[in-house]
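A single protein chain has been omitted; all remaining protein chains appear in their positions.
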Amino acid sequence: MDILVRAAVAVVVVLGAILYGLLVQGVIRKVMARIQGRIGPPVWQPVYDLFKLLFLRTAIWHGVMFWLGPVFRAAGGIGLFLLIPVVVGNPWLENFSFTGDLLMAMYFLFFGSLGMALGAAEAGHPHSPIGISRGLVQMTAFELPFSLAVVALVARTGSFSIIEIVRAQQGSVWDWNLFANPFASAAAFLAFLGMNMYSPFNIVGAPQEIPVGPPTEYHSSFLSMMAAGRSIFAVAKMVLYMDLFLGGATSLLEAIVKTFLVYFWSVFVGAVFPRFRTEQSVRFFLGWPTVFGAAGVALVLFAR
Amino acid sequence: MKTILAELETRFGATGARFQRDDLASIDLPADRAVPAVTWLKEHTPFVQLNHMSVVDWIEDGQFQVTWLVTDPRGCRSIMVNTRIDRERATCDSVADLWPQAVTYEQEINEMFGIDFPGSPRMGVPFILEGWKDMPPMRRDFDTVKYVAEHHPHRPGRKHHDPRTYVGERFGEKGYLHD
Amino acid sequence: MTRRITESREVQLWFGPQHPGITGNMAMQVFLEGDTITRGKTHVGYLHRAFEKLMERRTFIQSFPIVCRICVPEPDTNEYLLAAAVEEIAGIEIPEKAKWIRTLVLEMSRLASMLMVLGGQAGTMGNGVPPQWMIALRDYILDRFEELTGGRVYHMYIVYGGVRRDLPPGFAERMEENLRRIEEYLPYVDDVIFDNAVFRKRTIGVGVVPEEWVDEMGLSGPIVRAMGIPRDTRKDWPYLAYPELDFDVALAEGSDIYARALVRRKEIQQSIDLIRQILAKMPQDGPYCAKLPNMMTWKVPPGQTYVRAEATRGEMGYFVVTDGSDRIRRVHVRGPSYIHGVSLLERMLPGTNIADLSALMVSLQVCPPEIER
Partner (left out) sequence: MSDRDWNDPRLEEALPPVADDGGPRPPRLPARIEDIPAHAPIDDTCFLGARKMPTPIGLPEAVQRIKNWIRARSLWVMAYGTGCGSIELRPLATARYDMERFGIVMRPTPRQSNVLIVSGYLAVKSLKRVVRSYEQMPSPKWLVGLGSCTINGGMYWDSYNTINRLDLYLPVDIYIAGCMPRPEALLAGFDRLMKLIDRGEANGWHHYLENLDWYKANQRKLFDDGDMPDYNW
């Protein structure tokens, strides 16, 4: 296949993914508003905000790393998304998945946040370092159950290729890892709460404590780039979880439905809980989720 | 409470003991005996709370009136201990070592009236005002209208009415309370 | 700031004045080691309007539009206290019905303010749902206020000698309907706030006020009741129609943020019951305002008094001095936040986690306008 065509298709897919992520955010704001008894913004509101931020101007200078922070984040999101097959069997939507892409995905999951932390630390605003330290601590905490869950899946399929994992789950619904290995799924979905940074795990950008945390000083087009990166990052995470636990998708509609369900899991939890303190959230992730992850690995090993 | 007032009169030469309500008494003390009296009330009587501390500017007599309101929280009684100090050399003993929140009261009084409390921390530390260059604003002789005319220009076209005449001609001489 | 971060072990953080975790408009200058505050200082004065200076320039009746602005969420306590102090000095007896209407208004304002602060308590920990519900519920009370007084927030309803106008016909029924609506929602609020595992984790044992500070610093209100000490101005210094109403002081144990929130939750129910009692026992006829001289030329004999009432935040007091002229000589507002917000908060800052700071501030219910007036 011509590489140029692949590149063009990839660009289109990435743009579509960003739009989809923004729309998901809009729907989520609508749902939250309904929970709070309000009408809520139009579904297109995140798109408006993105473009409005593009039309703002900047008048401050914090150094090159500061401007590169959103770039790192967007790069992490796009890199993660392009590695994960959205629709298995569709040559255009399988992206650039290859054998062993799960390892790359594990790496990219945290690359964006690390680059973001590098950039935000340049701002000099004390909220940024506090938020960064909180974020990195929490990241290391929920990485453990997530890695254990991934190890369990890999031990089950015996392959690091996401496509292989998806293929292993085809057939009936009971072949999905969600039901085939409930412990690993529980660990991974609890880690997903921390990954999405909705409450009770939104300790990084806690508005009442350290207003919006690391991105305090970001504004105008840099904030809009960060919003785009955040949206595609969210989409990539949704797709990854769909592929790993919900048996992937064989059509675009199926993919949309499943990713939506994956994301709403964290929203419904976040709607009713206040925020953890940092050490409390670390204790949480090193508690039951880790036990579930270990149990998932044990389940696979004894099932052999 | 009568016995305590009598004690104050005998021990500290207090005068003018009177009952405002049956749970609120008021007593006057000379300036040098006031803080010892308040200390005695805190140490030897159930009046352990400093509920309020205030200053009144009697510019006609050239005096400041300092009032401590000490309260017996269990018996639900209060005594207003008043004293008069000279308005020119305005210094008064501090009670900051008796009650920690008195630091804040004395800081504000020092800023708003210019009364000095020797020994109290945060004397001269700005509490409410910032970059204030005029005289202490709560003194009676500080003319706020003149200050406003100098510093905060009005929007032209704003009218002022004297309520005595204006309300009279608007609502009749009775005033508007009885309709 | 970058210099401080790299050079010293402490990070200086200005918590406010522009900070969403701050109630009102004040600032806390805190020094952090990690997430823990080592030392701090409160800065007030951003809302100073010089009420006490302005009231020296106003006639007695003109003071009402000013005093009700002293505390924004709960203006009626200020109006009542000024009226009560001046009436005591001038020796005015207010009619029986005025007493009951004043009690009703005070309880309504307590209920509205209590709803707002309980929602805000959950909001400071990132739970956005209860504030939305509670403030929407508070609007029911504001509607009744609007019907009764004409104003949503500022009422200027209590005047010398009584109140400004009578209850409109059918007020009790509409009030009862609103109270029922509020009581429908309160169980959901309990589920989201008090039965919430994360909320309990965050609040129990956090922000404990030692019991010996009560007499030492003159604390009052829910902070004291959360220690299990039954101290309520409405019981201890009975005023208006409170002695004729039966209610018992809402208490809780533990003296932490959770206990204070629990006290507020109980007092919401208490206020609802009290409003029902008042509307039931209130005399239906009779004058609502005593006969008064012409307010424009009214001169009050010289005197000096201190009156107190139970606001939502604690004991609120007015120290009023008159000198026989037609203007107040001196009025000094003793807001509970004056002690809770400056002295107590500064004393509790060291050792507090930065994550708990705004929660602590809301649970002390600091109201900056009444600190600096």
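Read from first to last, the chains carry the letters A, B and C; within each, the first residue is number 1.
One rule holds for everything that comes next: contacts are C-beta pairs under 8 Å (C-beta built on N, C-alpha and C of every residue); 3 or more make two chains touch, one makes a residue touch a chain.
Not measured: the values here are computed from a predicted model.
Asks: What are the shown chains that the left-out chain touches?
Replies: Spelled out, the missing chain touches these shown chains: A, B, C.
Asks: For the chain that's not shown, point to the residue among A:19, A:33, A:103 or A:256 touching it.
Replies: Missing-chain contact among the listed residues: A:33.
Asks: If I consider the whole complex, including the chain that's not displayed, which of A:16, A:89 or A:124 touches that chain?
Replies: In the full complex, the listed residue that touches the missing chain is A:124.
Asks: For the chain not shown, which residue from A:69, A:207 or A:247 touches it across the whole complex?
Replies: Of the listed residues, the one touching the omitted chain is A:207.
Asks: What does the interface between chain C and the hidden chain look like in terms of residue numbers?
Replies: Looking at chain C, the ones touching the missing chain are residues 1, 12, 14, 17-20, 24-25, 45-50, 53-54, 57, 65-66, 69, 72-73, 116, 131-133, 135-136, 138-139, 142, 152-154, 369.
Asks: Given the full complex, what residues of chain B touch the hidden partner chain?
Replies: 128-131, 134, 137, 142, 144-145, 147-148, 151-158
Asks: Contact with the hidden chain only, please: which chain A residues?
Replies: 29, 33, 36-42, 45, 48-49, 51-52, 55-60, 124-126, 207, 211-212, 215-220, 223
In this section, only the chains that are shown with their structure count from here on.
Asks: Work through the pairs of chains, note which ones touch, and then classify the graph as line, ring, star, complete or other.
Replies: line
Asks: As a test of whether you follow the contact definition, which chain pair has the most C-beta contact pairs?
Replies: Pair with the most C-beta pairs in contact: B-C.
Asks: Compute the distance, rounded to whole Å, between the mean C-alpha positions of chain A and chain C.
Replies: Computed from C-alpha means, the inter-chain centre distance equals 44 Å.
Asks: When the C-alpha atoms of chain A and chain B are each averaged to a single point, how far apart are the two points in Å?
Replies: Once rounded, the distance between the two centres reads 61 Å.
Asks: Go ahead and note the Å separation of the Cα centroids belonging to chain B and chain C.
Replies: The answer is 23 Å.
Asks: Where in chain B do residues touch two or more of the other chains?
Replies: none
Asks: Within the complex, which stretch of chain C touches chain B?
Replies: Residues of chain C touching chain B: 44-45, 48, 50, 52-54, 56-57, 59, 61-62, 88, 159, 161, 164, 214-218, 231, 236-237, 289, 291-292, 294-297, 303-306, 315, 317, 319, 321, 329-330, 332, 334, 338-339, 342-344, 347, 372.
Asks: Considering the complex alone, what residue numbers of chain B touch chain C?
Replies: 20-21, 23-24, 26, 48-52, 54, 56-57, 65, 67, 69, 71, 73, 76, 78, 80, 82, 99-101, 103-104, 126-130, 137-138, 140, 142, 144-145, 163-164, 167-168, 173-178
Asks: Per the contact definition, I'd like the list of chain A residues that touch chain C in the complex.
Replies: 32, 35-38, 124-127, 129-130, 133-134, 199-200, 202-203, 206-211, 271-278, 280
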